[in-house]
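Only one protein chain is missing from this complex, and each of the others stays in its spot.
Lettered A, B and C in written order, each chain numbered from 1.
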Amino acid sequence: MSGVWGKNIQYSIFGESHGKAIGINMSGLPSGIPLDLEFIKSEMARRAPGKDELSTPRAEKDEFEIISGYFNGYTTGTPLCALIWNSNKLSKDYDKLKTVMRPGHADYTGYLKYSGFNDYRGGGHFSGRLTAPLVFAGAIAKQFLNEKGIIIGSHICQIGTIKDTLFDAVNLCSEQLNELHKSNFPVIAAEKAAAMKELILNAKEDRDSIGGVVEAAIINLPPKLGSPFFDSIESQLAHLLFSIPGIKGVEFGAGFEISKMRGSEANDQLYIDKGIVKTYTNNSGGILGGITNGMPVIFRAAFKPTSSIGKPQNTVDIEANDNVEIQVTGRHDPCIVQRALPVVEAAAAMAIFDIMKGQIQ
Amino acid sequence: MSGVWGKNIQYSIFGESHGKAIGINMSGLPSGIPLDLEFIKSEMARRAPGKDELSTPRAEKDEFEIISGYFNGYTTGTPLCALIWNSNKLSKDYDKLKTVMRPGHADYTGYLKYSGFNDYRGGGHFSGRLTAPLVFAGAIAKQFLNEKGIIIGSHICQIGTIKDTLFDAVNLCSEQLNELHKSNFPVIAAEKAAAMKELILNAKEDRDSIGGVVEAAIINLPPKLGSPFFDSIESQLAHLLFSIPGIKGVEFGAGFEISKMRGSEANDQLYIDKGIVKTYTNNSGGILGGITNGMPVIFRAAFKPTSSIGKPQNTVDIEANDNVEIQVTGRHDPCIVQRALPVVEAAAAMAIFDIMKGQIQ
Amino acid sequence: MSGVWGKNIQYSIFGESHGKAIGINMSGLPSGIPLDLEFIKSEMARRAPGKDELSTPRAEKDEFEIISGYFNGYTTGTPLCALIWNSNKLSKDYDKLKTVMRPGHADYTGYLKYSGFNDYRGGGHFSGRLTAPLVFAGAIAKQFLNEKGIIIGSHICQIGTIKDTLFDAVNLCSEQLNELHKSNFPVIAAEKAAAMKELILNAKEDRDSIGGVVEAAIINLPPKLGSPFFDSIESQLAHLLFSIPGIKGVEFGAGFEISKMRGSEANDQLYIDKGIVKTYTNNSGGILGGITNGMPVIFRAAFKPTSSIGKPQNTVDIEANDNVEIQVTGRHDPCIVQRALPVVEAAAAMAIFDIMKGQIQ
Partner (left out) sequence: MSGVWGKNIQYSIFGESHGKAIGINMSGLPSGIPLDLEFIKSEMARRAPGKDELSTPRAEKDEFEIISGYFNGYTTGTPLCALIWNSNKLSKDYDKLKTVMRPGHADYTGYLKYSGFNDYRGGGHFSGRLTAPLVFAGAIAKQFLNEKGIIIGSHICQIGTIKDTLFDAVNLCSEQLNELHKSNFPVIAAEKAAAMKELILNAKEDRDSIGGVVEAAIINLPPKLGSPFFDSIESQLAHLLFSIPGIKGVEFGAGFEISKMRGSEANDQLYIDKGIVKTYTNNSGGILGGITNGMPVIFRAAFKPTSSIGKPQNTVDIEANDNVEIQVTGRHDPCIVQRALPVVEAAAAMAIFDIMKGQIQ
């Protein structure tokens, strides 16, 4: 029942796609952080729609307004609340959808849970637009982590069946992550980008959509973060990641592939390199017993294809209590994966920020 | 930092593999549940070691002793604490491992996090043995859910590269789940069992181990459970699942496969069947917007191969600050997947029990 | 570290006295509550400053703007965030106080905790102005409770040494509470009001302030609310009450007086009246073992005199690291007790709303 997450930094999300504004309140921030507003804007721009033919033409600038907790250029340490006003609302588009449940969306479950009182316009609180406040919070978290040398990065590791090269989980360096960060369509194997884009545009032409996978990494994390059992690093990262609309799978290190291995292959053998304990491989994704070991934390998140598609689909009219056909018009992304990268990174940054605030001060 | 999980039922786990006892305290249980002690015992027997040649010869009966919260055959509603005494302890086996970090285990991260004060014998608090209290709590949760008609079941869906048939996510019935529950080595495609067992025994012969995947299902769940964002059903199930030692991946519904689909294939189209809204397919795994839709909830968890193997491995002696070779002797499971089924089911039961206690009373 | 409270309804407060706005985000609200905006306004008007000579001349209308979670006149069930814009800000008044710590205020502790980065203007986040969002949230909670017949009321039970008659804890009725609710200066013994007001005005004339006590009651509460130990009704009410700036004592039922009694006097003896179990007396304040028994819940909260006074006081200049004299100018309340009644009621309503949402649905 909760729109609040975090033990040490408490993130409270609110808002609906076509309401006045969406936003987030962050309680527990350290004081004295000189916010880099330009960095926050650039992170939000990475997620913002309407940039190119690969994404929805809904053009939202996603400008944020900090309401509290920020004074003379620094965080005060008291709750920081930020709003993102909804400017480009075309609510009429959605009026006819009030009782017709879009397949793949939360229309039906939202209708049930809230007894029909939920704001159905554009998915309301379930909208992917609610990831904008996550990116805002994540940008602040990233700034905190960056100052400690911790870098979070990601790439499109799969669109449909086309796969990018995976991260080198042992030798991953900040240069590569920074390079990927600059790209609008970040892939490791540059030659894969064109085929991936073609797949997206093909789907678009067909009034359809396509899914994909994001691979992310956190490097330079101190060891000792996390706990056995209920607050394992995997538990906390997965908790936040599965809050992001559209994610249906999360795996760490070798992930599902590790299930095919023998122990002698899967175990990351250790050695000492100039006084630092390292592992030859990194199948564990930098986490053992729920705790970081100092190697890169690597994970992947599987995104389903955008639920809004122009093709006719079977569904129900919940008030008429009857089967109907639906064709979702309006402005949609043929693929959300490339826009989801900053969201995945933000969720990871939010989680690590919370954990570090509790463990290392 | 937390050994406590749950909002409405609070599970507090404690204990070390070779300490006096392991156990769990459950706060927030409903009063008046007539505990089915035989059922709890049978669930714990499913997980218990030493049953056959596929698992470790450490023979623990895993008998539990309820300390509180249980009176005249019923739960009192006040905290129920149960202990499982450690009877078959061979601590000497582990003395030499005090400073030599076993690859794949949490020895190194535990050493760091607890500054060397952790109980290193048999992995201490990180031991897979700590899943016994989870199965205890899960059995109570299951009893509660069963009374509402909700059934949780699972099968071995993969050992190494050998894959079982997946659940029919649309037409899954209690008969199938009950049938699987009776088996020591539950698979859907019976002919796969022999090959899987062979793979395990081969690994055993080679003093090695092998990983696998568990697929689980929850049927007859009421719709409306869960929330958008931070308390999505996926978030809460994944949080608990990733607390189980050895799990490196979790996926719901079509999971990672959904990322290869187009929206027109991935979207579960809806229809009304005798007044009930259903979907033709169930790629979403019964969850949309973080909320159950009444269809079966399906998920898979990837287990890494057992970390303890008899083969020589490279590692470090943390006190000698040097590279060493290790050969882990003692009693190990060549594969934990078949023993993990009740643990995965227990985690799911614990999570759903907590969620239902908060939403439906 | 937390600006968030509540298990079932999560209240997240934010804002500073002289920032852009103050506000609150409420997560976990039931859907379908037709908000009575006029009632919310009237509750906020009870707290609002500038009404008469007994309170500060800072005239804030305390108009709220609902940002989310409210659609077509009903709560949606998704987080409801409301802002109260700060309109009447005279920040210059406070510039000279930046480093001079006002006695009785949180200036010094805030400076330390936030390393000088806190918004010092008007007390910033520590300001009594932050009680406005509490009254907003409390009004929604009250509406929910009122629909179940539960009424929360209060009176000024003490100003300085002048004491009002206490509630009749056994026979307290809604008529009396409703009558008190209408008054700007609610007392039970009407004749005490004049003397109390005189005390306040005398303090004002002397550029001083005066303290007092609020007595509050919650009637028609169902029995069974609350828990033994950590979630006792007293624990939860006191937790929220002690969040209100200026409260230094909280007592339930006979409170500190019960410590002077013998058991034979203090014990509330029971009897059955038309099938309902009642008590002859109500020294326990309607709570036994942390759980409501169906009798009125009665409590009192002691407020210190307003910290801002015009008289010269000794203090320190934290940057000059020296002793200085201060005379707090600006707009102050000579007494906050009469304005605190709706805040105390709001805190009680917020707590009971949270508890009931968890227990009774």
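Everything that follows uses one rule, which is that contacts are C-beta pairs under 8 Å (C-beta built on N, C-alpha and C of every residue); 3 or more make two chains touch, one makes a residue touch a chain.
The structure presented is a predicted model; accordingly, all values stated were derived computationally and were not measured.
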- prompt: Of the chains you can see, which ones touch the chain that is left out?
  reply: A, B, C
Field: Contact partner of the left-out chain, one of B:13, B:152, B:180 or B:352
entry: B:13
Query: Which listed residue, C:72, C:171 or C:264, touches the chain dropped from view?
result: C:264
Where the unshown chain meets chain C, residue by residue: 1-5, 7, 11, 13, 101, 103-106, 108-110, 112-113, 125-126, 130, 158, 160-161, 203, 206, 208-213, 223-224, 227-232, 234-236, 238-240, 242-243, 245, 247-256, 258-272, 275, 277, 279-280, 283-285, 287-293, 302-309, 311, 313-316, 318, 321-323, 358-359
Message: Could you pull out which residues of chain A are in touch with the chain that's been left out?
response: 7-8, 78, 228, 358-361
Field: Residue numbers in chain B that touch the chain omitted from display
entry: 1-4, 8, 10, 12-16, 19-23, 25, 27-28, 31-32, 65-69, 71, 74-81, 83, 113-115, 117-119, 124-125
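One rule holds in what follows: only the chains that are shown with their structure count from here on.
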Message: Suppose every chain is reduced to the average of its Cα atoms; which one is closest to the average of all protein Cα atoms?
response: A
Centre-of-Cα separation between chain C and chain A, whole angstrom: 39
Chain A, residues touching no fewer than two other chains: 1-4, 13, 113, 125
